[in-house]
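The complex appears here without one of its protein chains, the remainder shown in place.
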Amino acid sequence: MMRARIPLLLLLGILFLASLSVSFGIREQHESQDVSVSRGKNNPFYFNSDRWFRTLFRNQFGHLRVLQRFDQRSNQLQNLENYRVVEFESKPNTLLLPHHADADFLLVVLNGRAVLTLVNPDGRDSYILEQGHAQKIPAGTIFFLVNPDDNENLRIIKLAVPVNNPHRFQDFFLSSTEAQQSYLQGFSKNILEASFDSDIKEINRVLFGEERQQQQQGQESQQEGVIVELKREQIRELTKHAKSSSKKSLSSEDEPFNLRNQKPIYSNKFGAFYEITPKKNPQLRDLDVFLSYVDIKEGSLLLPHYNSKAIVILVINEGKANIELVGLKEEQQQQQQQDERLEVQRYRAEVSEHDVFVIPAGHPVAIDATSNLNFFAFGINAENNQRNFLAGEKDNVISEIPTEVLDLAFPAPGEKVEKLIEKQSRSHFVDAQPEEQQSRGHSTE
Amino acid sequence: MMRARIPLLLLLGILFLASLSVSFGIREQHESQDVSVSRGKNNPFYFNSDRWFRTLFRNQFGHLRVLQRFDQRSNQLQNLENYRVVEFESKPNTLLLPHHADADFLLVVLNGRAVLTLVNPDGRDSYILEQGHAQKIPAGTIFFLVNPDDNENLRIIKLAVPVNNPHRFQDFFLSSTEAQQSYLQGFSKNILEASFDSDIKEINRVLFGEERQQQQQGQESQQEGVIVELKREQIRELTKHAKSSSKKSLSSEDEPFNLRNQKPIYSNKFGAFYEITPKKNPQLRDLDVFLSYVDIKEGSLLLPHYNSKAIVILVINEGKANIELVGLKEEQQQQQQQDERLEVQRYRAEVSEHDVFVIPAGHPVAIDATSNLNFFAFGINAENNQRNFLAGEKDNVISEIPTEVLDLAFPAPGEKVEKLIEKQSRSHFVDAQPEEQQSRGHSTE
Partner (left out) sequence: MMRARIPLLLLLGILFLASLSVSFGIREQHESQDVSVSRGKNNPFYFNSDRWFRTLFRNQFGHLRVLQRFDQRSNQLQNLENYRVVEFESKPNTLLLPHHADADFLLVVLNGRAVLTLVNPDGRDSYILEQGHAQKIPAGTIFFLVNPDDNENLRIIKLAVPVNNPHRFQDFFLSSTEAQQSYLQGFSKNILEASFDSDIKEINRVLFGEERQQQQQGQESQQEGVIVELKREQIRELTKHAKSSSKKSLSSEDEPFNLRNQKPIYSNKFGAFYEITPKKNPQLRDLDVFLSYVDIKEGSLLLPHYNSKAIVILVINEGKANIELVGLKEEQQQQQQQDERLEVQRYRAEVSEHDVFVIPAGHPVAIDATSNLNFFAFGINAENNQRNFLAGEKDNVISEIPTEVLDLAFPAPGEKVEKLIEKQSRSHFVDAQPEEQQSRGHSTE
């Protein structure tokens, strides 16, 4: 009887261990083409804004959230294990209190205006940022962020590259608020007294305010949290030196740059694609990241393409889209039977504001804007990345394959394949419901 | 009774977990020197061609195989976790259909001839490759490979450095064949129709051929697999622009280079050693890999040596050899008792055609050719690597140790040690059964 039980329990143990490796469940069969489709939470490349962010801090003036680890979501994203995505949003006339982190940040303004101040032992620099502005904040740099606008929320996204641990970083705040302690409070009485050459009571009163708090009164009390309200005159004071408060003259290399000040690399009436690569910007070179900003009109399509070597993290800013990403069936990659047909898998997502979507390198993708859409993107491993389009006139890699090979690669004769490939006369962005085709109906040529 | 059972089950659980960390079994005691020997599948550095490759694709015209993960075979190879080895072999007059992968490849021709075409959105480049030719194929580059020879098989080995995941990569084929689906088939009807500005029926007919296939007839049918037969005139067409079909003028930096066009770095009547280092070639600099090609005559020995910092992956091309690699006893490294003598371990393998053998950095190795032998090798972490010989006249690091230290390091007086070290008058390659010694028999000096 003992014997019978042990295998059962071992089996349970094995099942328990097996369940640790996340499985993405059921795939649907679809259309005449018989392709497996992963969607919703079974699509490991799609991070719904409501589900996959963890709140670090929230009060009435805004919040700070971090996206779940990419490598924990899917081992197909394992090479993103050193990257995290942070979202910050704050109400008009507010300040995010000074802090530093054990991570390099690449900050991008999605919406609204900001005054960003970087503080170093030899001075500080304040910059006015608007939508599309980006700035690297090196690890350990103390910074604070003002939303100087009277009406608009400020929305920022940061790519974080942690220093001490591949996937974790900490924000170190100077202030003690009701939401968290000042890191200065971590030192003992003796260290604090010697460091500030002052009595601990004075230090507590001035820096931590605990005594007063216990008294439950007085004006010198703690803030409610790390995002605080500002009065008009405080904003005026804090922004007046913006962009010129540095003691040392900064080379323009260290200053913020705006994605949308450039000419788009692709554009037509259906959309526009802006991009800054590591070659063009030293801050991006350091991180080996490209930044892009893409605008797609409702009912338009960013044509199927893939990035030759960059892994791209999209952050939807406004609008809705259907994204289709193509990979190989995951279980087949692992343990393909020799006589089994290797099948492709469609990873589909209906994305909307604040969602995140990851496009692995080499994986074909198409984005169909179901409303006016714009998104920002970080391209990891960006140096010498090439965007290879699979349809359209320009940058179409298939059209460079010689006819004789097309002839062998596809069932129709090479000339017919070429004709099909060259039919689309537009490039990069097209109408997602082309009139010509609609009027043509299902007639064959 | 319950109490008694739990520890037993916990014990089983622990044993089960322990069994996950691969153990390499039994070691044999050997010779008068009393050295542990690992061989066969207990030798974690030896990858028998029959056992350790996984077939990705195979038909009557050739095959594509990938070697098991190095880091899964032994944690002594953990720093190879980002590298995979792929073998491709194809029959005369065949084509490997166009595809790209989410990995950088370093391709080397082991045998036969090839026409390699790299396709980019701005043009394509075709190169004629022969034995010893190497070429980096950057991640995401579409390429196809012709075996233009009428008689000889083409054999290629690729070092793969995956982009999205440390140890996995995918091949993305444009064609739908009986063996796999086209990645274009992963997109939905709507995306395909808008992208190609054509009706889905037309697209299916021209690109995927599924309709015809269902009809089980017609000439426009799918290929049987990703390696297909070519007619003479197709080969003529595909090779006629080789080496000059690029629209942009390529610098010679991007072109293939041949390992055997160089002067060997070591050679005598027993063997020859060719090598290209990152210093000499920008493609290798990118990957920090050296390439070598070694020819050893039957009955000759590549003298004991070690690589100062490179981890070397040997791929046997022709012939047989005994390889002896020296490391420390693995269990001792982990949990050495303080008064236990630290012992060395011999990792021995009788390698033959297509086998793979890994030489970790710093580990002494000797290769004894039991028939005429040649092999190719990838050296990972190659920059400034130095090959330190432990015997022979030239490049012998032991002969640079001062006599006074030899005197202390070895039981015999320093002069006697020097005499022994300087006895071998040849360098790098020697006779594995020297006549002198054989005639001398077991007489002592």
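By letter and in written order, the chains are A and B; residue numbering begins at 1 in each of them.
Rule of thumb we're sticking to: a contact is a pair of C-beta atoms (placed from the backbone, for glycine too) under 8 Å apart; a residue touches a chain by one contact, two chains touch by 3 or more.
Just so we're clear, the structure is a prediction, and the values are computed from it rather than from any experiment.
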(message) I'm checking contacts with the chain that's been left out. Which of A:A134, A:I157 or A:I203 qualifies?
(response) A:I203
(request) Can you list, in ascending order, the subunit B residues touching the missing chain? (result) 2, 6, 9-10, 13-14, 30-33, 35, 75-79, 301, 303-304, 306-309, 311, 324, 326-328, 333, 336, 338, 341-346, 348, 360-364, 366, 368, 381, 384, 386, 388-392, 394-398, 400-402, 404-405, 408-413, 416-417, 420-421, 423-425, 430-434, 436-437, 440-445
(request) Pick out the residues on subunit A that sit against the missing chain. (result) 5, 9, 12-13, 16, 55-58, 95, 97-98, 100-102, 104, 117, 119-124, 138-142, 144, 162-166, 168, 170, 172, 174-176, 178-191, 193-199, 201-210, 212, 220-223, 228, 230, 234, 237-238
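What we mean here is this: only the chains that are shown with their structure count from here on.
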(request) Report, in degrees rounded to the nearest 5, the angle of the rotation taking subunit A onto subunit B when the C-alpha atoms are fitted. (result) 120
(message) Using Cα averages as centroids, what's the distance between subunit A and subunit B in whole Å?
(response) 37
